[in-house]
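The complex appears here without one of its protein chains, the remainder shown in place.
Here is chain A:
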């Protein structure tokens, strides 16, 4: 059963991908969707067995490669963390599969699309069920590949190709860090099995490792390298640039990969490696700082974006920041809880956005929307539920995790805790602002839509509406239902899946923080909503004038252009890398080494040199006299400095000169022959 959970999506993908033309649209849809749905039902059984009944299990499938000290196996490990991820992945994936039937129904490449969605699900399941780092890395790279294929689904679009290559390249930077981290783990622990590594981590907590010729605390170094991987995959500040561009893919892809599942792989990995991170406090500090900064950066950028999907994408990055910083504050369970909640409401938001885009003839710009609340009442209701859950409206899903995150950050009383709390609290206001701005501009403001779009506007058909309904239920109830189970004080739910050092746990203290601090997120949410109303509905002139002042315009540009991160990366990194790749590595090293050091280069240079030297024979005596004088001076210098020069002049050079002359003569002879011939 456990293996079937992983295998079914692979089978679906295999048949719809390779036999798509044979099974047709209907066959491909049925195969993939039923595979993933079955996988979801089996995941529910696994959740009951593993998480609720507390029976974790391991499956050793087969050896992968065995060489002396290093053994890698195909093995699967099901504990609470895994099954929570299984439920999230398979449920969202099933709903996205069903939604895609409607959304992509008009696309001539539907079987390929369904194949990619299923292969993504398979790789994601491999990632979360792995019992060793190598297999996790396999899944990690696999989801990267699936993400590339899906962003580039409309491969005839230049923007889509660019976005997918960008996603691939930026993720490679992160994966490089992750691979180094895995190698470092092997060099310290001599194994890559999760169980062994995590069991040994307390005993090797003080080990040192030499990395780049410098000695570091081993676990800090390992955790930071692993975190680089998480930064790439979870779009944290620095390697975040790919996520907004990935919105080039179809909307169901954005919902499944770039909101609910793949981007949370980094958070999952940090949670999975909690026994390592707990013994690396400095790494935790970096994690929490970077998470908080990402949260702030993405939220500010989301404020002024005009593309519907981009606003939600920045919101995703911001929420990922919350998850990462709470992991950095050692509350992995809260991070995973927010991950699960976020998956539901963000998938709902994305799919509702897709529904709006679909209804408005693929219009994505919010400036050309508005007033469709009466035409799309169902989608509006769904979007409202998603947005309210996102901003942490009381008793909806986001409320239970977001408030706990902020309370935990407040109760830490450390530098990283205070920093995260400060930025996190400001972000609550921003989150509320952009969520309500999205609602107002899309549905409630007077319409700016094209007449042609309005004429054909229609609410989502049942096949698209059904997943939305289920996700809406999830967005309303999941937080309430799972709160005590997952983050309740002293809950046995996680058993050995997550490890927190007792000194780092402040869940109890967070219950006793001042009441004003507990109400602050709610007040911020209200203030954000009010500001969004003022700026986008009631006082449009005031907001317009504010925007058109010099300072306003500059700030708008700065935020709209994502703090100029892309420009800096392009101008200072990409461009130089491209120049290096072309001028140095291709023209000079690859092509140049053959041309310059090879026969033709030597032959040409000697001819040129011969011609150049022949100019010395000018027929003027004083020229010759100068040359003779210089010759004698050089001769005397060389003889007197011979002891020193002897070391510098290598005998092997003579051989190179000899060979060069041979080729020179050969080339000259050939040339003479050809002239004669």
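Here, a contact is a pair of C-beta atoms (placed from the backbone, for glycine too) under 8 Å apart; a residue touches a chain by one contact, two chains touch by 3 or more; residues count from 1.
Simple rule for what comes next: contacts and distances are computed from a predicted model.
Peer 1: Not counting the visible chains, the remaining one has a UniProt entry; which protein name from "GPI transamidase component PIG-U", "NADH dehydrogenase [ubiquinone] 1 beta subcomplex subunit 9", "Actin family" or "Mediator of RNA polymerase II transcription subunit 18" does it give?
Peer 2: "NADH dehydrogenase [ubiquinone] 1 beta subcomplex subunit 9"
Peer 1: If the hidden chain were put back, which of A:65, A:462 or A:541 would touch it?
Peer 2: A:541
Peer 1: May I ask which residue of A:19, A:64 or A:154 touches the chain that does not appear here?
Peer 2: Residue touching the chain left out of view: A:154.
Peer 1: Among the options A:60, A:365, A:590 or A:650, which residue touches the chain absent from this view?
Peer 2: A:365
Peer 1: Which chain A residues touch the hidden chain?
Peer 2: Within chain A, the residues that touch the unshown chain are 24-26, 29, 105-109, 154, 156-159, 305-307, 361-368, 441, 445-446, 448, 536, 540-541, 544, 547-548, 553, 556-557, 560-561.
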